[in-house]
Each structure stands twice: as structure tokens, then as C-alpha cells.
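A single protein chain has been omitted from the complex, and every remaining protein chain is retained in its original position.
Note that the chains are named A, B and C in the order they appear, and that numbering of residues resets to 1 at the start of each chain.
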Amino acid sequence: MLRIAIVGGSGYTGIELLRILKLHPQANVVAVTSRKYAGHPVEEVFPSLHGYSDLLFTKPDVTYLSKSAEWIFTAVPHKAAMSIVPQFFDAGCRIIDLSADFRLRDRRTYETWYQAHTAPEQLDKAIYGLPEIYRKDIASAQLVANPGCYPTSAILPLVPLLHSGIISSQGIIADSKSGVSGAGRSLSMGTLFCEVNEGLKAYKVAEHRHMPEIEQELSAAAGKPVAMTFIPHLIPMTRGILTTTYARLTEEISTDKVRVVIKEFYKDSPFVRVLPEGTFPNISYVRGSNFCDIGAKVDGRTNTLILVSAIDNLVKGASGQAVQNLNIMAGLNESLGLDTIPLCP
Amino acid sequence: MLRIAIVGGSGYTGIELLRILKLHPQANVVAVTSRKYAGHPVEEVFPSLHGYSDLLFTKPDVTYLSKSAEWIFTAVPHKAAMSIVPQFFDAGCRIIDLSADFRLRDRRTYETWYQAHTAPEQLDKAIYGLPEIYRKDIASAQLVANPGCYPTSAILPLVPLLHSGIISSQGIIADSKSGVSGAGRSLSMGTLFCEVNEGLKAYKVAEHRHMPEIEQELSAAAGKPVAMTFIPHLIPMTRGILTTTYARLTEEISTDKVRVVIKEFYKDSPFVRVLPEGTFPNISYVRGSNFCDIGAKVDGRTNTLILVSAIDNLVKGASGQAVQNLNIMAGLNESLGLDTIPLCP
Amino acid sequence: MLRIAIVGGSGYTGIELLRILKLHPQANVVAVTSRKYAGHPVEEVFPSLHGYSDLLFTKPDVTYLSKSAEWIFTAVPHKAAMSIVPQFFDAGCRIIDLSADFRLRDRRTYETWYQAHTAPEQLDKAIYGLPEIYRKDIASAQLVANPGCYPTSAILPLVPLLHSGIISSQGIIADSKSGVSGAGRSLSMGTLFCEVNEGLKAYKVAEHRHMPEIEQELSAAAGKPVAMTFIPHLIPMTRGILTTTYARLTEEISTDKVRVVIKEFYKDSPFVRVLPEGTFPNISYVRGSNFCDIGAKVDGRTNTLILVSAIDNLVKGASGQAVQNLNIMAGLNESLGLDTIPLCP
Partner (left out) sequence: MLRIAIVGGSGYTGIELLRILKLHPQANVVAVTSRKYAGHPVEEVFPSLHGYSDLLFTKPDVTYLSKSAEWIFTAVPHKAAMSIVPQFFDAGCRIIDLSADFRLRDRRTYETWYQAHTAPEQLDKAIYGLPEIYRKDIASAQLVANPGCYPTSAILPLVPLLHSGIISSQGIIADSKSGVSGAGRSLSMGTLFCEVNEGLKAYKVAEHRHMPEIEQELSAAAGKPVAMTFIPHLIPMTRGILTTTYARLTEEISTDKVRVVIKEFYKDSPFVRVLPEGTFPNISYVRGSNFCDIGAKVDGRTNTLILVSAIDNLVKGASGQAVQNLNIMAGLNESLGLDTIPLCP
């Protein structure tokens, strides 16, 4: 059994980690921390987990946690993460960090979009935790930087096509639509029910922090710098991201050929489902699961490739992907504890 | 492995059976029927099940099905059920019927609320499939009548209290609020998105067919005829029923004592969760799970007991309960394949 | 033109007052206050009002406001209201207070449910602003206490029946379902989108502060003290309250007769719509309007009368009713500026 501690467990990614790991046959969550709820039973804070276990939230005590657990999930906000991750790192724990602090390999890029980086040593050692691309590096990593939710949905369909040169590295546009749980569980006017319900807006137009993260991975796939356009939208639903991506084709190609390229690239990746021609993803079809569904269509009139991808932002976009990384790091079957069926309707 | 056929598998209870049984370690779904989709792959009709299996929908051929499977789930509308169930019965299959056709033990009551009953012999042999009450009879039954969704939510909190005499058998009122999936997947103006969204209504006021079903079980618990008031409401959400029940207390009693009576009654029932005093159920806390959560409060000012119960109508209110019955009938652990954690948020 | 100031205009009742008064041919909003947004244009805080006017939010300066306006709407929280209303009162303004501070005629009752009352003199002079009951007193009042949203929905269907003696004053149960806007616009975990969406719960079970307000008016109608049961529920929708009320009949009576009694009672009240027999209210049918729709059904089996009433909590449950009171106080047509058609779908 893997002894696991969750640091920062009272947000939506925290409860999702608890939900997934409870059903994982090799996982044993020995501690979960929350400054706010320290001393309170997990099942009191999250009544959906009533009867789940006797676990109480504790304060984050690194010394205690690194003795009790070999595996650490850090689910705290960026900045907080880079102050605590090095301590677990030095204590020899293996860490999956769900924050943004170790995702950008280039320190200057990080500091442009976030703030000064206080753990540059660990930054150099962190592996970007997108298993479909970096499976091998993840296996031996001590620190994995779990990808952002938007980037997961945008990168997966594009990498095989940039890699093969089918699409241009210029003019890529990703129009993402996200459910509200991606904004987290902290209090904010913008995520009150009545501010979101029956509304729809674009936000952080062409200035969202996930853009450099997407560009980093697209550049790696293209073998040259990629600048792209990324616009997120907030949708009145709880879970899910649907990203519609527009790319310029470099050659005449059929929709089916595009599908085959993507499918071949992910033939050993159990969580990528390339849908049949004419079928497009729907957030309903991935809810509660670790799948990333992908659909494609060539628009010959304008020489544009349209890609549609869908994930559950709390699973493949956060906690499910983190457990997928755990499995790979621990030498287990990548799907262990993650082979659930989407909850539909 | 249990060889299982699902008859009428293209509705919401059908897809939910497929979802649950896929994760069930002893279940093997060998056939699923749908007149409408015969010949089509299950994963084409329900893209959430993409990659699930090679199963195709077939036409309902009783001879073939009763040879291929020992266990039959009938998920067809009432009236259709009573025409097909006797055939499986005579072929020696064990049947869990999700329709209303075998729930009312009294044929005349059935015929008052529905239509002429064409399978009275099987009616006499059917067991009402509420495991928390009839576990023992279910174990040896050949035909189990899976309860209605509203009745499940209303009966469970009341039975221990009527049984113990704490509440009067007169003046019971159940005010139920249901998500839209309870209305099924057939086309109807009333379940179009724009007719339901941001709306809320009472319907079939004091004339819903689930009322005699509730009364049957309350009468059995009270040991005398119970007439009660049942009003269903339609809520703009997909899954879940929350029932608020009002009963008259026969004695002065504390909230805690009421809780203890219910808790004691269900001490061997893994899916009933009696919440701590001051905590009340929320549909969010049971979604996707087989739990029935119950909260209680004594209102001394008016001598009224208020009970609140919540279930996922597609799980504990239909397909999950059906699998729970399967487990009991097959001599397996009652929770097998059903120990999921609610999907929250 | 009526010169009007809105004190506390940045919540949901504030924006609703602005919306309604803008279309009111005799209203001129000369000032709107908000400590939080003082100095900011109204249209910046509420972009739906873009192009509406040049109005800025100001700090609440009683001296200035009572010189600039003759009519004051106070839309601040209870406790804050009773500290500011007396100042406007003494300055000779006529006031419609949307808080709870002047609704309970009995000071001790107020102090039991809220806190010490610091403006008992004004309390004695305040008129309960339910126009359908107190139209005449409202006309000459200097201070009107605008009713709570739940009470409006619960009191209107019951008063004619208690008044006529058709129902017992004992055993009345009101099961209310409310949209989330009733909880206001302040930050709270419980009204975050993901905490509410696809969920449903009862809250403040038998201990909500609107209960004594309902009882006060039911007692007045019955001519004797009424103790009743009131349970509010939170529904994943923005606007609307639907209340299902259960009462014990004192005599054998038809549904139609009940309807006639209610209809006759409200024959001069333009905003009460008694629906045809067999038709029941739906929140969708009153959204954005000042209507209170009422449906009724006698359940002869249990001698129970079921009443269903629906309002838009921000209109008839708050700001629309406040404008209705304004019209009456100012000697205008009660419906002026309120004859909108519900927005459906």
C-alpha cells in the first residue's frame, strides 16, 4: 500500500483526491491537511464522505507528514506550493504538485506571469506531469508538476499534429469553455451562484496564465517557439472543460487522416478517446472520469482544422491526472483506481 | 460470474445499469435490448460508454435471452413489463423488474391506479425489493419488484418510526422534490430544457401513482391502513430526490431519540446514513451513489416531526437498488459493485 | 415626479429596484448609496445597466439624502436598517424598508428572533407592507415594512381561508422552495455556484426567522394565535419561490369553492392570479413580474387542503412589492411601472 498525504485538502481538488483514492486498491491516505478545518473530521467538512473514514484534517506539519507518508499530493495555491514542496523534496518524499509553481520550465516565464520563484532548484528537477507525453520521465521523477486543466484539454489534441507537421505552428486559437469548479472553492463574487447561473462570459481575454503553459508544450512538440491565442469562458455548469481549437493546415488532408494521426500517437494511452468521424465530444460524456475525448474536422473551404476536446477539469484536469501520475511513479498500472465510467446523465 | 440481460436498456435506468454493472466484479452483461436501437453499438447510443464493450443493442427475444442469461433486469415501462416478465419467469430466470407492475401486492389497487393486471400469478409471487425491509424474502425470490424512486425516499425514514409507534399513522405528508431524470428519456414537452430550467412546479398534486405504493409499505409498518398526502415537485436538476416528510408525534421525544430509533433499525443496512443532529441531507451528497441520507428534527412547538431524506433517483431510486437486490438474490455481499463515493461537487 | 433615494443599492434588491424604477413613469431615482462602491458609476457595478444613467453610488449621507429625496427605500440588512430609518423618519421622509426590522409588531418577538430593537417608536408606527391585506393603512403610512419573500408567498394563499374559517388554525405546514438570489449578494460558501448547483437541501429547519413573521399575519387573519411549521429549501435556480402549503379543512368543501373564496378576497388585487382548477403555479410563469400565482386542491382522502403559490422573490418578494407600496403611498395606480409580462422561457 502507498502511504499518501494530501496537503491542502479542503478545496475541490482535495475532495476529488479523497474520492478517487478511496477507491484505489493500493492507496492509503494517512493524512490530509487544512489550516482552516484542522481538527475537524473530513466527513463533517464534506458530508458526501459521511462514513468514509475517521480521518481528521490536520495542520500541515512537514516533519510529521514526511515521516508518515512517502507520497505527497500538494493541492495548495501557487506560491504556497513553492514554499512547501522543497521541504518534502529534501525529506525524500515523492511529490505530485497540483499548483502552477513547477509547470513552467523557464524561470523567467514563470516570473513574468506569476512572481519571483523561490525554489529554482526543484523547478529544474520537476517533470511536467502529462503522462501521455512524458510517461517515461514521470516514472522516475521525484517531483511531478501536475498540468493545469485548460492546458490538458488544449495540449493533448495539438501535440500529435504539431509533431507531425500537419498544422502550422502559427495562428493556433484555443477557445475554452469551463465549468465553475475550475475557479476553486474560495469565496469570490464572481463564483456566486447568481453571478454565474444563466450567464456566460469570456474572461482574462488573451491574458490567462495558462497560455504560457500551453505554449511551452506546443513549442516542444513543434520544435520551435509557438505563440497562440487562448480565450477562456465561464459556463454555468459545475464540472468540465470543452476546448475548441482552430489550426491552419499545412497540407491538404482528410478528417480521417487527422484522426488516425492522433489515434496512433495515443495508442498506448488508455484515457485518450479519439471519437469516430462526425462525432464530437460532450462534457456529459466524460463527467467523473479521467478521459480526454477528442473530435476533429477538416474545413476545406478555409483550410482550417477544427479540434474539439473535453475533459472533467477535476479529474483529468487535476486530481485524476495526479493519481495517474502516482500510478506511473509507483510502477503500477496507469489506470489503477481510475477505470470509472462517466456519470451520464 | 452472473450472466445478465437487460431488457429495455436505452433509457436512463438502462444506461445506469450498464454503468454500475461494468464496475461490478461478478456481473457479466451478455445482452441489452432496445427495439429502437437494435443493431446499434451501445457505445454509439451512449457515447459516455465509448470503449466500454462491443455490445450491440438487440431486439428483445425472450427465448434467446433466457438461454443466454440467468438474471434478467426488465427496465421497460409498466404494462410492457407485465407482458414480458411472466415469460422469463416461466423460463426459470430470476428477474428484477424496475417497472411498477409488480410493486402493488393488491391487484385491485394496481388496477385502480394503472390498468387491468395481466399477470396476477406472478404478482402474487413478487417480492417488494426494498432490501432494508425485505432483505430475507428477496434472497430467495424469483421475481423482485424494484421500488419506485419517490417511494424509496419516503418509506425508508418512516418505517422505523411507524413500526415503533413514535408517530401517528394519520396526517403524514411527504413533499418530494425530484430532478428531471426521474421522468425518463422519452420525448415530452414537459421535460424539454427550456420548459424545466429556472422553473419549479408541483405536479400530479395528490394523485401521483407512487402514493398507493408508499401507503402500502407504511401500512405494513404501522400494522394498519395508512392514508397519506404525497406531492411531487419537478426541480431543474438532473439527478436526485429530496423528500421532506411531516409526521405527528404520538409522544414527547427528542430529536436525538428519533435518530437513534432510525439508526438502530438500519444498523445492518450499509446504504442508509442517518446524519448527525443538526445536519440535513443534500442531494449533492448522494449523487452517483446508492446512499439514502436521512436527517430528523422534532418541532416541539407544533408537535411535528420533520424528516428529510435524499437519494440519487437513478441509483438508490432505480438501478443501484436493482443491483443491490441482485447481490442479495445471488448470495453476494449486498454492497458489491456499489461502494462508490458520491460525486461532489 | 417622485424624488427617490435608494439606501443600500448594491445588492440584488438594489439592482432590482433600479431596474423597476427606471421603467416607472413617475419615479426619479436621485441617489443610490453603497459604502463599498461609493464613487463608482452604477453602470460599472451593474453592467446590465450600461447606458442607464450617469448615477454614481454615494456614501449614505442622511442629511443630504433627506433633502434630495422625499421617498426613501432602505435596502440594507436588518440591524443596519433600524439605525438609519429613524433619521429619515424624523426628517419627514416617507420610507419603505426592505429589511426585517419593522415587520414584527411585537417587540419581544423581534428580540427573540433577532436582537435588541433600537427604534421601538418607529416600530409602533410601521405598517406591514402587504398591499393585498393592508392597502388602506399603507396609503397613509410614513413607514412601511416591506414583507419578507417567504412570508409573502405563504401568507397570501392562507389569509382568505383562515379569515373565512375554512381551514384550521392548527397544523399548518408551509414547505418553501427558494432560488438562490434570496440569500443576497454577500460572499458566503453556501451560495457559491458549485455548492448549490445540482444540489438541494432543507435549511434552518423549523427555525427560520421568517416563521414568526408568517405566524403574525396568520394569527391576525385567524383572530387567534397560530403556530405553524415552516421549512425553507434552497433550489439551484436564481429567482423564485414556490411554497406548497398543507392545511386541515374544517368542513367538507370542493376545490372550486376554495378557489372562489381566494379569488373573491383578492378581486381588487391586480397581482394575485388564482389559477383555474387543475392548473398549478410554476416559477417560470411569474419570473420578472410582480404576480403571486395561486393554485389549490382539496385532498378528500386525508381532509387536507393543498395550496401552491409562486412569486419572483426579487419582485413580489422584495423590490416589486416595495414599488407597489410606493404607488399606494403616493396615491398612484397600484400597478404603475409594474405591469410587465413574466419572462418565459
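The rule is simple: contacts are C-beta pairs under 8 Å (C-beta built on N, C-alpha and C of every residue); 3 or more make two chains touch, one makes a residue touch a chain.
Quick caveat, the model's predicted, so the values are computed rather than measured.
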item	value
Contact residue for the chain not shown (choose from A:Pro41, A:Gly184, A:Pro270 or A:Pro345)	A:Pro345
Residue among B:Gln142, B:Asn197, B:Thr279 or B:Ser335 touching the omitted chain	B:Asn197
Touching the absent chain when the full complex is considered, from B:Thr13, B:Ser99 or B:Ser181	B:Ser181
Positions on subunit B contacted by the hidden chain, ascending	12, 180-181, 185, 187-189, 191-198, 236-238
Touch list for subunit C against the chain that is not drawn	12, 15, 18-19, 22-23, 44, 46-52, 181, 198, 238-239, 273, 275-276, 279, 282, 284-288, 293, 339-345
Residues in subunit A touching the chain absent from view	171, 173, 175, 177, 194-195, 197-203, 205-206, 227-229, 231, 233, 235-240, 242, 244, 246, 280-285, 287, 295, 297, 299, 301-302, 304, 306, 308, 310, 345
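We take it that only the chains that are shown with their structure count from here on.
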item	value
Where subunit A and subunit C are represented by their mean Cα positions, the distance between them in whole Å	45
Gap in Å, rounded to a whole number, between the CA centres of subunit C and subunit B	39
Interface hub residues of subunit B, defined as touching at least two other chains	198, 238-239, 282, 284-285, 287, 345
